[in-house]
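As you look at this complex, bear in mind that one protein chain is not there, while each of the others sits in place.
Going in written order, the chains are labelled A and B, and every chain counts its residues from 1.
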Amino acid sequence: MPLWRIFHPENSLTQEDREGIANAITESNHEFVHIPRFFVNVFFHEMPEGTMFVGGKVTTNFIRIVTDTIAVAMPTTEMRAAAMSGTEAFLAPFIKDKGYDWELHFDETPRDLWRVQGLIAPDQGTEAAELWYRENKPVPWYDVEPILAR
Amino acid sequence: MPLWRIFHPENSLTQEDREGIANAITESNHEFVHIPRFFVNVFFHEMPEGTMFVGGKVTTNFIRIVTDTIAVAMPTTEMRAAAMSGTEAFLAPFIKDKGYDWELHFDETPRDLWRVQGLIAPDQGTEAAELWYRENKPVPWYDVEPILAR
Partner (left out) sequence: MPLWRIFHPENSLTQEDREGIANAITESNHEFVHIPRFFVNVFFHEMPEGTMFVGGKVTTNFIRIVTDTIAVAMPTTEMRAAAMSGTEAFLAPFIKDKGYDWELHFDETPRDLWRVQGLIAPDQGTEAAELWYRENKPVPWYDVEPILAR
């Protein structure tokens, strides 16, 4: 459900780095947003030299993170600031502490235009949502397609 | 106008699959949304092994579809649910029926921040829109740049 895309210069992240970043994102989202692990998609895009520009100049030291959150509820200013600070904290060992420059932003996309394995995902807090969380996979939870009244 | 991006593991889709998917998307959008075929952009991103993570683990069997709809009118709950179900139906032969896991979401972006071949696209239902639909190309339809009052 959140889709994380990491754009990085070629040869800048090892496979071990990728695994560490994907794990940090997944566990953090799982724990703090209370979503099933399988909701979390993390894709790495290795960018060939000469294809990333910052301020009009080629960069070889910049990692850019772009996230589609697909409208998990972040209604308050405090929650939104906490989401950003939390993200910075768990990414730091892989990016900041290794001397890279970086930038990140999230987009929020409409929840009703989202399907997982063909299914509408249950609303958070419902019994079906807890089932998906526990089973860590999309389990059919309705017989006919519900009309979403939201 | 809609921009469809298909992220898939390397070696998972053949060129024939790509053509089938691009055609299914284009014809469905053309027919049900009544837009010119040339509005429909479909890009395939083949992801090297070890760059796609789901739930913190590398996946080699997952296809992820991300669509920017650029605000074609989907004002009602029913239309939005139908768009998703229709998409699932026409993609199934290429993805679900072949045993892949998959997920998709749409984003809606502002229509007034969109240009095709340098032109503002005419509103749906107008004579100019029908001209674009019939000709299947962007035809100049105004002499000076209109101020968009919406």
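Brief remarks follow.
One rule holds for everything that comes next: contacts are C-beta pairs under 8 Å (C-beta built on N, C-alpha and C of every residue); 3 or more make two chains touch, one makes a residue touch a chain.
These figures come from a predicted structure and were not determined experimentally.
Interface note for the absent chain: among B:Thr26, B:Thr51, B:Thr67 or B:Thr87, the touching residue is B:Thr26.
Among B:Thr60, B:Thr76 or B:Gln117, only B:Gln117 touches the chain that is left out of the view. Residue-level contact of subunit A with the missing chain is found at 7, 47-48, 50-58, 62, 64, 66, 69, 77-78, 80-81, 83-85, 87-88, 92, 96, 101-108.
Counting over the whole complex, subunit B has residues 1, 3, 15, 18-19, 22-23, 25-27, 36-46, 68, 70, 107, 109-110, 112-118, 120, 136, 145, 147-150 touching the chain that is not drawn.
In this text, only the chains that are shown with their structure count from here on.
Centre to centre, using the average C-alpha position, subunit A and subunit B are separated by 22 Å.
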